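A quick write-up on the structure given underneath.
For this view, one protein chain was removed and the others were kept in their places.
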Amino acid sequence: MTNLAMWARLKSPWVIHFNSGACNGCDIEVVALLTPRYDVERFGIKLEPSPRHADVLLVTGSVTKQCADRLKRIYDQMPQPKFVVAIGACACSGGVFQGTYGTLGGVDKVLPVNAYIPGCPPRPEAIIDGVVKLLNALAAPPAPPKASEEEAATEAPAEEVTEVPAETAPDAPEEVKKDAE
Amino acid sequence: MIDYPLLIFRVLVFPGFTFILLFTMFCDWVERKVEARMQNRMGPSFTGPHGILQPIADFIKMLTKEEITPCDSKRNVYKYAPILALSVLVFAMAFLPIDGSSVIPGVSFAGDLIFVMALVSVANFMLFLAGWSSTNPYSAIGAARVMTQFLGYDIPLVLLALVPAFLAKSLTISTIVASQWLPFAILAPWAFVLFIITMQAELEKDPFDVPHAESEVVAGHETEYSGGKLAFLKLARDVQIVFGAALITVLFLGGANGPVPFGFLPELWGTLWFVLKVLVIVVLSEYLTVLFARLRIDQVVRVNWQFILPLTVLSLILTLSLAYWVYPMV
Amino acid sequence: MPSNGIDILKILEDKLQNKPVQIVPGTLGTAAIITKSGSHRDVFQILVDADEKTAVVSITGIDLGENLGVYYHVRTSNALLTIQIEVPKANPTLASVNDITPSAAFHELEVTDLIGAVFEGNPSSGHFVLPDTWPEGVYPLRKDVNACEVKLDPPAAEEKSDDGKLVKIVIGPQHPALLEPEKFVVLVEGETVREVRPRIGYVHRGIEKASESRTYLQDVYLVERICGICNSCHACAFVESVEKILKLEVPPRAKYLRTIILELNRLHSHLLTLGHAGLEIGYETLFQYFWRDREPIMDITEILTGNRVISSSMTVGGVRRDLKETDIPKVKAVLSGLKKRLPFYVKVYREEPTIGLRMQKVGTLKRENALKLGVVGPVARGSGVDIDVRKDAPYEAYGEIPFKVITYDAGDTWARMNVRMDEVEESINIIEYALDHLPEGPFRVRAPRVVPAGEVVNRVEAPRGELFYYVKSNGTAFPDRVKVRTPTFANIPAFLTTAVGEPLADVPPNFVSLDPCFSCTDR
Partner (left out) sequence: MISKPATGKYPFVKCVPAEGFRGQQVFDIGLCVSCGLCSRDCPAKAIEMVEVNGKKRPLFYLDRCIFCYQCAESCPRNAIKATDIFELATTDKSSLVVKPTTTQKNSGA
């Protein structure tokens, strides 16, 4: 049963992409992954619009102070088990923007990161390589102590339904005044 | 006498629950593959041979994920709407003669076409409820759009479903299928074309996939769902697509009718023909999806009231007159 | 209609004889106009009356020690003027010119936020580009502020505001329609948009300040990463500015190579946007096709520069890598391949009925509004305003290469996309011409690391429009102030006005037709 679940997980990593203050260089390479040349749908990777559907959070860009909170929120909105991949020099460590007043530095300042893909920007092939390496690391028995897996085991035990605040998917709804007529 | 083991087998395995689900997943794969190939891509390729297991992997993965319930959602509706939508659709599907007779033998009754069409509306309403109950603005707008769209397109859909009924002079699905020695698609091609377009809108596919407009409403009514509920919601949608194709097959393409070579195992051949016809429709509908951009909600509604509905009425009149004056003479 | 042939300096001199205004021709663009707070409004009035193309390109706020400098950079149809005002740091107020030319509004807010000059008549509400929790009264671009050490409080819960019957829809910061984090609060009534409130600054990294603590050499790589899409344009604009201060003449071969790289940038950017528009209107196939044909462009960028996206090829004094003779046929083969595919795409964009339904008469920006708001690039050209820095103030090899400026008159989303569609072809022609006429000789000259004191303005036509740089050096290896005004910053007001009154579903196509780039906007 665990094997089956693991197989399914490896074969169907749905990703969500968040730009936490990147220059767009990495972002267009992430989008290029979907396009005919690279077509990651081959591996079952799908880019999902809602964090609720996603398994892997692809973060590009040095985390700006304005975005940090938002990044954390999107991570919280994702269901367990979830993984974070930092794409590009900025997401890995802050890259060329280290020490600017608007940024905090790498994604690992805010979230536990499972894989780093250096490059400025990394080639799409390098991103595929990174995701493959992440999946291999997951499949390798015994699973190395991945931060988020540990959390999954400790923070969300047997309890199936986790309560989260109302502010849910992509953006916090301010108010729903309009009833579905 | 009722043969219970056979009945249970028919309901649970073939051509019932398991078959429908597996077939749905197969159709999902076909859709993704066709879409990818039309867009010059490969599509799922490495999950099983040619990626054929991809939808199953997706489904299992979603089942194993954590489920999150937003705390101010309408808890019960939120919880049961996806599974209800799925079961209603599978139930409706059970009325279609997949291997020549409906899933539960003898369940077919006079006027079951109307009943099935009603079930479709109920399933759509469940999807609306799923979106509405999650109290997210995107879900709410997505759900409202589902509602707007199916309210509009249900009318022509039901009217068009009457075309084969008139041709067969019966509202019973099995009679409609049985009277199609020549598929109604040939007898009433105008209705067939209209029905496919309307179905495209009813199934919320391009150019009418407004409720799924990612750039406007994120994932529409699915936005808040995760884990197992999302799995069922997505499955319900896929079953809906297969159901639509199956309905077209039954009403216009003669269902499981087809030549039975060597004269043995008519059920098997019937299923084969049925499956093939459904696949043709699925591919056709995906082809349309790939070919067009998405319309705006007001344009979708306007297309319905300005073009589809008048044309539907016209085609109904045309069919009626043909059915009463022309075809009997042939 | 007055357009070219206006001697704007003469008009100014005639009309401003009794005012405390000093005109210095030849510095900071066509001329610098040194004036005092208050009189600058008269200057603006004269400019706006004399030339319909008058628009504020940018406002540079600069810390001059005792005073704050506020430099309005103004574009007219044939000149670039800088109106210099100094206000005391203790009381940095001056009158806004927002009512004379609405193109100033955004720039004034930005200056208020970053350096603290207050514009009377254009009040700011909350932070404009800085984070929400940024402390009041700390202006990062002032020299005496160490902005890196500012600690931010955890963000407060978003307050719920009441807008009566209007439903508030928040687009962003994470939203599929935006690849970048940016927030637009759209107030809708039913499905009709009533108001759009932007909140930019999610990508604000503080590059202008950071560039002051890095050498000119490092700054080239830093400004290149303001935007990953039009990276070469940023790098080119910066190195040109430095070269202007150094009075360094770039060898002709380098000029041509730079032109080729800039045009490759434009090509891939336009193809990207044209495809992305397909995604926004649910036409995924179009997106896939455009991005498929964009890949070869990335390949030749890689051949030329060593990276698919960020080319890092510009340097002070030339380009970093020569184009090998053996690579020219490869580049040409890719270009002619793309040229063969173009008629198909043009046909799709012109004739596909669903594209017409979704794009025509969507987000219409009339010519007079385009002029008033000072929009740039394809947005302006889609509204029939023929501004293009490549023609108006040729740089690099553009003066020697024949090309057309594409304009459409409709002003809607469809027109803007078609401007880009036609510009793709023009870009291919430019690259082919440049390859055929590539001069022999060196491709770079050595440049000193220390730059003499001086200040310049420089403009480059980026794929999204006019990119503006102001660079001031103080005689060291570090620049004193680098001000960047990116095209999207000038174009956002157009979106805010055109989206109102249209259905919510038209927001994404309208928005993407500006080709928004927020990493540019926020810096």
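A few points about this structure:
The letters A, B and C name the chains in turn, as written, and every chain counts its residues from 1.
Here is the rule we use: contacts are C-beta pairs under 8 Å (C-beta built on N, C-alpha and C of every residue); 3 or more make two chains touch, one makes a residue touch a chain.
Everything quoted here is computed from the prediction, not taken from an experiment.
For the chain missing from the display, the contacting residue among C:L9, C:L64, C:V138 or C:I303 is C:I303, taking the whole complex into account. When the omitted chain is restored, the residue from A:I74, A:A89 or A:L104 that touches it is A:A89. In the complete complex, the hidden chain is touched by one of B:L21, B:A36 or B:L230, namely B:A36. Think of the hidden chain as still there; on chain A it touches residues 36-39, 42, 89, 92-96, 98-99, 106, 108, 113-120, 122-123, 125-130, 132-134, 137, 144.
Where chain C meets the chain that is not shown, the touching residues are 214-215, 217-222, 225, 292, 295, 299, 302-303, 306-307, 310, 312, 320-321.
Here is the rule we use: only the chains that are shown with their structure count from here on.
Chains that count as touching both chain A and chain C, per the definition above, are B. Remark: among chain pairs B-C and A-B, A-B carries the greater number of C-beta contacts.
With centres taken as mean Cα positions, chain B sits 34 Å from chain A. Separation between the centroids of chain B and chain C, computed from CA atoms only, is 49 Å.
For chain C, residues touching at least two other chains, in rising order: 167, 170, 175-176, 288, 292. In chain A, the residues touching two or more other chains are 35-36, 49, 170, 173-174, 176, 178. Partner chain B is touched in their complex by these residues of chain C: 167, 169-170, 175-177, 191, 278-286, 288-289, 292, 352, 354-355, 357-358, 503-508. Interface of chain B with chain C (complex): residues 35, 38-41, 137, 141, 206-207, 209-210, 213-216, 218, 290-299. Residues 17-29, 31-32, 34-37, 49, 51, 61-62, 64-67, 69-70, 74, 95-97, 99-103, 120-121, 123, 170-178 of chain A are the ones that touch chain C when the two sit in their complex.
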